[in-house]
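Not every chain of the complex is shown here; the ones you see sit where they belong.
Note that the chains are named A and B in the order they appear, and that numbering of residues resets to 1 at the start of each chain.
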Amino acid sequence: MQINGVDIKDTFAEAFGIKVSRLLVTAATKKLALTAATEATGYATSVIGCPAEAGIDVYLPPTETPDGRPGYVIMICNMSKKKLSHELLERIGMGILTAPTTAVFNELEDADEMLNEGFKLKFFGDGYEKEIEIDDRKVFSIPIMSGDFLVESEFGIKDGVAGGNFFVGGDSKMSALLGAQAAVDAISNVPGTITPFPGGVVASGSKVGCNSYKFLDASTNEKMCVSLKDEVAESEIREDINGIYEIVIDGVDEASVKKAMTEGIKAACTIPGVLEINAGNFGGNLGAYKFNLRDLF
Amino acid sequence: MQINGVDIKDTFAEAFGIKVSRLLVTAATKKLALTAATEATGYATSVIGCPAEAGIDVYLPPTETPDGRPGYVIMICNMSKKKLSHELLERIGMGILTAPTTAVFNELEDADEMLNEGFKLKFFGDGYEKEIEIDDRKVFSIPIMSGDFLVESEFGIKDGVAGGNFFVGGDSKMSALLGAQAAVDAISNVPGTITPFPGGVVASGSKVGCNSYKFLDASTNEKMCVSLKDEVAESEIREDINGIYEIVIDGVDEASVKKAMTEGIKAACTIPGVLEINAGNFGGNLGAYKFNLRDLF
């Protein structure tokens, strides 16, 4: 199977369950909203080493937000509900409340459960906070030095999907990189999904375990490392491929991840020098979700 | 005392000791270096709730970096050496190693001590990593999917200064905000300093403790909240001031923080509507450093 001359490998991406939250961060201007959204979703590429997986989902213009101001939807995710609750509290409290002119609203549909992080944050107001209603939502208005910070009382969480993925293989490193960036651009318009790695792109796809150092749970995937192609006998890299980048996707549900993979792969296939789309899996026994690449089209 | 017609209050900023590291993140392009630097320094406004305080220090052009590529110097800080060691490992490993085309070098002069986080990261290479030398530095080259990630073996840490600060008071909220943003622009060119809050600006300066809710260690500083000016009898806000934003600065030493405060305040004073520069302190008994505003000029 080929798209625009690019081979779509007959394989599947293996993905996992994760608890996701979805928040809307509004501010006086688009740039101020982006600043807060970026701070709150930083240091959050993978729960392997970060306290959360997080990223910017989509932009909403003033006409589509509860307070008529521009906003960015962000997703914050963790396997554990308790850790997600903590991350929500701190990422809102330290990254958004502290940012100029912001407000935060719940933006998750079909929540499994509500967490009262907004309620917890209201105590920062030291008795001067007020409960108000915006767009039929219960919101706390907390006086801060620069004005009033608005935060919805409760934020929904639900069982979502982590680790949807595909690999972009190119004739050269930079072909693969541009292919991956084009994929990220396309995915950035699919609501309900994020690409949590830096700039949306993963440079260092890994394997489970480590052969040389037994104390490590994860290590470089030598069979897919382009600079080891000639050194590693079991290299699984096609001879004409010299660059590989991975895209990892978290989503609110299977359908969102599927759509993100579809649009991302189509976009990668528009880039000259991209030769093959592959995907990462662990034999199919670890993850709850399988996305066959060829079934996407 | 006035600068450009703006009152400089006769008060001081109270600051604290913190352990700082200073790293250089290079990449193929300036934009790729910025992407990695941003991810690695996110979720790091204040150790009150974040796992670190971090931010981008200065940009270095290709002519000034060990590998001849553009780079951003970042600072990562924590009160505890053990926590800083952990944050260095994870922020490099999860936020920079995972980003396209990056390398990381130690950029701290006069270190008190060296931490071997680069050495720890080399094990990710599963035996395929190599030790090389760049610019007289011991560096590990770790094969990753997209190429080779370079990381210096050791990173210096030293006793630095956290919480250098000043308040920008304006005739209106937006005057104060622009004043604060102008200050951040100026500080961004002072080497050895960061402004770790979102976009460099703090919207929510706090006080120690909480009157209404005893379980809280910090809460809103009601005497400095512009929307409580008429409600709080002890409000310390000048009658003609309607907007206040704070700048918080971390630096490698006292001199750097002093320079950042000086340049930042001068810049804030160029903005129409800025009326007063104030500073935050706790009576002078908590912090190891005091910066008298009027001594800066």
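The rule is short, and it goes like this: a residue touches a chain if its C-beta (ideal position, glycine included) is under 8 Å from a C-beta of that chain, and two chains touch if they have at least 3 such contacts.
These figures come from a predicted structure and were not determined experimentally.
> Since every chain here shares one sequence and 2 of them are in place, how many copies does the full complex have in this file?
Taking the entire complex into account, the copy number is 4.
We take it that only the chains that are shown with their structure count from here on.
> Superimpose the Cα atoms of subunit A on the matching ones in subunit B and note the rotation angle, 0 to 180, in steps of 5 degrees.
The two chains, subunit A and subunit B, differ by a rotation of 180 degrees.
> If you average the CA atoms of subunit A and of subunit B, how far apart do the two points sit, in angstrom?
Inter-chain centre distance comes to 25 Å.
> Can you check the complex and tell me which residues of subunit B touch subunit A?
28, 32, 35-36, 38-46, 48-51, 89-91, 93-102, 123-128, 142-149, 167, 173-174, 176-177, 180, 197-199, 201-206, 210-213, 215-216, 218-222, 224-228, 231-232, 243-246
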